[in-house]
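Have a look at this one before I ask anything.
The complex appears here without one of its protein chains, the remainder shown in place.
== subunit A ==
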């Protein structure tokens, strides 16, 4: 069993297109992921939730690398422009690459709410790699920023 994949002779990486169906699959998975996460938040308080087996480690590294997110206000409202600026991208790439081996799907596109006080909606959601989703949501969970979802669901 060899894992070698031969590249077609006429393949031009500079002009390669994504296969549309594959992209759709990807979107389906991202939405499913968001729904599953939301359901989980309704069932269980964010502050009592664990997302991975290494939440503590992720959180520590996250706050160390991006000290400004120790402030709950920053966690609650993410500036997408800042995060996706050339500088922000570089910092994040370095951060994420540390988890290439230890986190499943560390790079997989995932929906993240810009604000911890919003539901998933078109304008309130951004598309980020899995590691970014995890660190923000773990930090929000720990800061009890997601507990309102559970309380909302258990109001009656």
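Everything that follows uses one rule, which is that contacts are C-beta pairs under 8 Å (C-beta built on N, C-alpha and C of every residue); 3 or more make two chains touch, one makes a residue touch a chain; residues count from 1.
Definition applied: contacts and distances are computed from a predicted model.
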Choices "Nascent polypeptide-associated complex subunit alpha", "Trafficking protein particle complex subunit 6B", "SMCR8-C9orf72 complex subunit" or "ribose-phosphate diphosphokinase" - which one is the UniProt name of the chain not shown: "Nascent polypeptide-associated complex subunit alpha"
Hidden partner chain, touching residue among A:37, A:69, A:92 or A:150: A:37
Sole contact to the chain not displayed, among A:23, A:105 or A:119: A:105
For subunit A, residues in touch with the removed chain: 29, 32-33, 36-37, 39-40, 43-44, 49-54, 103-105
